[in-house]
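So that we are looking at the same thing, I have put the structure below in structure tokens.
A protein chain is absent from this complex, but the other protein chains hold their places.
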Amino acid sequence: MTLLELKNVTKHYSPAVAPALADISFSVNEGEFISVIGPSGSGKTTLLRTINRMVELSGGEITFAGVSISRLRKSELRKLRSKIGMIFQHYNLVDRMSVIENVLHGRLGHKSTLAGILGSYTLAEKEQALRIIQMLGLDEYINKRCDQLSGGQKQRVGIARALVQNPKLILCDEPIASLDPSSAKIIMDYLKNISRDLGITLLVSLHQVDIALKYSDRVIGVNRGTIVFDGKPDELTRERVSEIYGFDAGDLMINLGESEGYAS
Amino acid sequence: MQVDVFRKRRNNALIFFGVLALLTAGAIVVTQYDVEKGFTSLGKAFVWGAANLYPDVKSLAKLPDILAKLRDTVLISVAATSAAAVFSLALALAGSRATRIHRSFTLVARGIASFFRNMPLVAWAMVLMLAFSQSSLTGFLALFMGSFGFLTRAFMETIDEVGDSSVEALKATGAAYLHTIFQAVLPSSLPQIVSWLLFMIETNIRDATLVGFLTGTGIGFSFDVYYKAFNYHAASLVVVVTVLTVLIMETVSNTVRRMIL
Partner (left out) sequence: MMEIDESIEVWGKMGKRDGGNNLRPLIAKPLDRATLAIRLTLFVLAGMTTYTFLTLGSNGVNVAQATAETLSNFATMFLHPYSHHLTVWDAFYEVLITLGLAYLTTVLGGVLALFLGLMAAQNLAPKWLTNIIKSFVAVIRAVPTILWVLIFAVAAGLGSTAAVIGLTFHSVGYLTKAYSESFEDLDRSVIEALRATGANWWQVVFQAVIPSSATYLLSWTFLRFEINFGNAVAMGAAAGAAGIGFDLFMAGGYYFDLHEVGLITYLVLAFAIVMETAATYMKRRLQSGE
């Protein structure tokens, strides 16, 4: 079943420069794990952010769960966003607050203004947050302030915050770009589990081609705001990778065949 | 190459100090500052101070009166700071990058802050005096105006430094504007905001002396009265009491700061 559909999406940040997104169309089925790869500045971040309208599109149409997102009113937009989780490269946590408080922030989209201001959550929400925290192996840190956590732990809090939203789709913008290889593997494994066990759809932008191949059901390659590849990992040949990255990608491909040891 | 770099650096330093010296000479001429008299009177002031500027037993009788005035001064400083902080926070939120409602608010907030911050305290005091006369309200309002400008600027910088990453994350979860303020912006910036508050109170206690001088209120007025009556012992008691208050205030704020930052 189609969850998300982009039709001829374009984005101009300013009329003077080339568009960040030019005529992007693709659709996403429920439960898919999709990686978006492409060189720096190719429009990966922009693409992800148009989907929850953190960036407004300049043209085209995006439909999420059968609803066209571009004409939503303010309260409807909040509702849309509450159904889409987002995970950031720099975690974007409130550093001085505890793990549980940060995780519960994922519920704000469902709350009344006053309840959200006071930070009062229902017991069911707290239980759920706790279960997710346990699932991500963060139970010891539950009341720790987030500035005392390591990068990998912070990103797990980020994932927990997205999960507690009870989302249909999670957008991950370079979730492992600031992490060491072993934390990166842990995070990718969690994302894979989320996709497999909970059936949540994932759209992940990545810089590591080998990891994209290893984890995803489908890879989308972007270059200068257009899609130059869209297919199964095993269809991604050396030539296609050079096409995405715009140069002979010999180095990038070294890991193509030998990334076996990476995933569990 | 190497030599050139050194020569250039030396030349820059020479120019810098040359301009500094030239401006100093200019400033001495314009202000008609008497360098020699400056040095001699410095010595004289210490001799005179040692002989006269200490509280004697008789002046201690004025202590209750001085303490009452001091209490007013401290209370006014705190009240002016707190009241100003409320307004400043609202304006700063409206003007900061992460929380502004519209781009143009930043410039407007900056302008307002700059106006209130740079308006001389004396001008506030003089104009407020005309209508509010010699009441504590005059002092309160004068301090309020200056604090409002300073705190707005400080809060805006604080909120900008905290950055918009967590605000962005909350927005992406569907949180409302006020949620992002109360759940992300304020928790992150509150320690720094409290630190600025304490700093402002310290400053205001010192400035309150000046305002008191001009408006005839508080501890500044006490000093003025004793000073003009040549009662230097009592005047020095005012100085001692003020110094102790400011030092205590500084110690308290440093302790609080260590705990919260």
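Per-chain residue numbering starts at 1, and chain names A and B are given in the order in which the chains are listed.
The working rule: a contact is a pair of C-beta atoms (placed from the backbone, for glycine too) under 8 Å apart; a residue touches a chain by one contact, two chains touch by 3 or more.
Note that the coordinates shown come from a computational prediction; the quantities given were computed from them, not determined experimentally.
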{"item": "Absent-chain contact - pick from A:Met135, A:Leu202 or A:Val222", "value": "A:Met135"}
{"item": "Chain B residues that touch the omitted chain in the full complex", "value": "20, 23-24, 26-28, 30-34, 37-38, 41-42, 44-45, 48-49, 53, 72, 75-76, 78-79, 81-83, 114-115, 117-123, 126-137, 140, 190-191, 194, 197-198, 206-207, 209-210, 213-214, 220, 223, 227, 232, 238-239, 242-244, 246-247, 250, 256, 259-261"}
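Throughout what follows, only the chains that are shown with their structure count from here on.
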{"item": "Whole-Å gap separating chain A and chain B, where each centre is the average of the chain's CA atoms", "value": "47"}
{"item": "Touching residues (chain side chain A, partner chain B) in the complex", "value": "52, 54, 77-86, 88, 90, 92-97, 105-106, 108-111, 113, 116-119, 158, 161-162, 165"}
{"item": "Of all residues in chain B, those that touch chain A in their complex", "value": "165-166, 168-176, 178-179, 182-184, 187-188, 191"}
